[in-house]
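Only one protein chain is missing from this complex, and each of the others stays in its spot.
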Amino acid sequence: MGSSVKFKKYFVSNYMLYLMLIPGVIYILVFRYIPMGGIIIAFKDFKFIKGILGSEWIGLENFKVLFGSRDFYKILWNSLWLSTLKLIFAFPAPIILALLLNEIRHNSFKRVTQTIMYLPHFISWVVLAGMIMNFLSPSNGVINTVIQSLGGQPIHFLIKPEYFRTIIVTAEIWKGIGWGTIIYLAAMTSIDQCLYEVASIEGANRFHKMCYITLPGISSTILILFVINLGYILNNGFEQIFLLYTPSTYEVADVFETYTYRIGLLSGRFSYATAIGLFKSVVGAILVLSSNRIARLFGKKAIW
Amino acid sequence: MNIKLKNTKITKITTFEVINYSFMILVSIIMLYPFVNVFAVSLSSFSEYIKNPLMIIPKKIDLIAYKQILEHPTLWSSYKNTIIVSVIGTILALILYILTAYPLTKLHLKGRKLILLLVLFTMLFDGGLIPNYLLIRYLGLYDSLLALILPMVFSAFNLFIFINYIDGLPSSLEESAKIDGASYFQILVSIIVPLCKPIIATITLFQVVAYWNNFFLSVIYIKSVDKWPLMLFLREIIMGARMSEISAAGNVAEIAQNAPTEILQYATLMIVMLPIMLVYPFLQTYFVKGITLGAVKG
Partner (left out) sequence: MNRKILVLMMSLVLLVSATACSNNNKKTSSTDSTKEQSSSSVENGQGDKKSNEPITIKMMANLYEAELKEPDIAFLNAIEEKTNTKIEIEIPPSSGYAEKLQLMLVSGEYPDVIMFQTQDSDSYKNALEGEVIIPLDEYLEKTPNLMKYTYDASWKALKSNTDGKIYGVPRTSVTRADGFWLRKDWLDKIGISIPENGEITIDEFTEIMRRFTTDDPDGNGINDTFGIGVFVDPEKVMYPVLTSQFGDLGWQKSSGEFDYIISQYNKNTEVYKKVLSYTRQLYIDGILNPDSAVSDIQATRENFWRGTTGSMWGFGGDYNQHMEELGKLNPDARIVYAFVENENGEVKGTGYGTGMWQFWSIAATCKYPDRVMEVMDYALSDEGYDMLYAGVEGTDYDVVNGKRVYRDDLKNATFRGLFLRRAGDANFFIKPHLPQEQKDIILPILEKSVASVVRSEDMGYVPQASKEPTYMDYMATMAQGRAKILLGELEVDAYDDLLEGWYKNGGQKYVEEMNEYILKQK
């Protein structure tokens, strides 16, 4: 009896919050969770004609093949290594840029630079990759012209495995840094301006304010983005890698996306491709959930 | 406060600022390059492009590519489609995010964690091409613009960003409104939403750009050419030149004969991307306004 009264009270004061949640919950159930049933393709020998339910079960066969594959560990390593480099270099880059942009006091200058910096986001990878190839071309690329004029030998960057990761990470920063700042700049607007004024009165310089007010002010955004990025650790994007790799750089460049493309889609092994996708998702989920928990242990909130 | 800043800014120019400004200019040049290059190539004649693909100043100006694109029958219908999809989709998305994000910031709400977990999983797990396609067909959305709008109307990432921002807002205003007897909905509309302008601007940008840039949904869910969005139009022109993956060498030679030139590709890119590039400068106002908002709050 007592609990039902309590429940009634709780419901009366909160029903409106639940009402607000209804559209969102229905949406994700219909548009996300129903299709998610298709993950069972990973456990089936999927035939287009027979459909998802009609195809035969093969259990864990696809996973056995995947984990038994000679190339699996190489690809796992390549994917992890490239993502780690991106987390080290490409992830902080927009944070630093946003902090520096925030220190610019001329509003018009700030606006113009910001607008310019986000432009590469709108140039497709195909076009950017073409430019990169032209820059790095051993016959007439800008970089090799410089090397040659300094008396060096031209380097064929794109076919040398040792340069591949640098090229990809640099390209990602080039395309994404300006776009990446937007979210941090938005977060900075929610920092209480009083804090800066108080700090000024107490004699803090710009650098102090950046480190002790701005950075902590956006730390929750940084944390949440970091956790989400961990969830995508085995995703490196298909297009940029496919466009910039060559067989001579396979040993470092082959990642899950390119592997899935070659093995799964080009040869029609749809179930296998789905199994690879599921593996990536599970790894991502484990990382997100555990990093979220770790954050909470330190008293921070990432996702909840 | 703004005025105070303006008065002091001329007097003190520190070394940090000199370095910072120079650094920004340098970065801007690097970032501006691809755009300038694409623009210059799109205006030049093809032979000038061949001579120097990395040009930054248009040479032997030739508007033939623009003429060809602007006369293309598919361009205008796809422009219309993309605008419809982006505008409707973004409005729907914002409503959905605001409604969903706010309750999820209430720590006392029962079931909150479960819903967050459900949302999180949508980010990580995906049923893939075929189940999504079947769903769209079952819902009767196949070959309609709704098939381009609905699948993207919600992103877990954007929702988390939204929740995170609302979390960061000072709770004092909300509490005083609650004492005044305002309902959650009233609080949301009259207090939270106005405070959220910067994040609404951000999410609007993310959402519009996501709609604008998406071509994959149209590849699988659209049948009629008159329902193509712009991005698919662009992709067909850019990828049309790069079909080497699918056919034998002799056929490649035949396809290459009719492949669109870089001039045409880049002109299309300009026409397709220019409107969306201009969205940001408009939304920017809200990022700057955030500062004064903070001051008022204080």
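Brief remarks on what is shown
By written order: A and B. Residues from 1 in each chain.
FYI, a contact is a pair of C-beta atoms (placed from the backbone, for glycine too) under 8 Å apart; a residue touches a chain by one contact, two chains touch by 3 or more.
Worth saying up front: this structure is predicted, and the values here are computed from it rather than measured.
Note on the undisplayed chain: of the listed residues A:P23, A:P138 or A:G237, the one touching it is A:P138.
Checked against the full complex, the one of B:L188, B:L232, B:A267 or B:L283 touching the unshown chain is B:L232. The missing chain, though absent from the display, is touched by one residue of B:L134, B:L148, B:I187 or B:L205; that residue is B:L134. Seen from chain A, the chain kept out of the figure touches residues 29-30, 33-34, 36-37, 40, 47-51, 65, 68-71, 133, 137-140, 154, 156, 158-159, 245-248, 250-251, 254, 262-263, 265, 267-270, 272. Although one chain is hidden here, its contacts on chain B can still be listed: residues 45-47, 50-51, 53, 73-74, 129-131, 133-135, 137-144, 216, 218-220, 223, 225, 228, 232, 235-236, 239-259.
One rule holds in what follows: only the chains that are shown with their structure count from here on.
Against chain A, in their complex, chain B makes its touches with residues 1, 5, 9, 14, 16-17, 20-21, 23-25, 27-28, 30-32, 34-35, 37-38, 53-54, 96, 99-100, 102-104, 106, 108-110, 112-113, 115-116, 118-128, 130-132, 134-135, 150-151, 153-154, 157, 159-161, 164-165, 167-170, 183-185, 188, 198-199, 201-202, 205-206, 209, 213, 234-235, 238-239, 242, 262, 265-266, 269, 273, 276-277, 280-281, 284, 287-291, 293-295, 297-298. Interface residues of chain A facing chain B in the complex, by the touch rule stated above, are 10, 14, 16-18, 20-21, 23-25, 27-28, 30-39, 41, 46, 52, 97, 100-101, 103-107, 109, 111-124, 126-128, 130-131, 134-135, 142, 174, 177-178, 182-183, 185-194, 197, 206-207, 220-221, 224, 228, 231, 270, 274, 277-278, 281, 284-285, 288, 301, 303-304.
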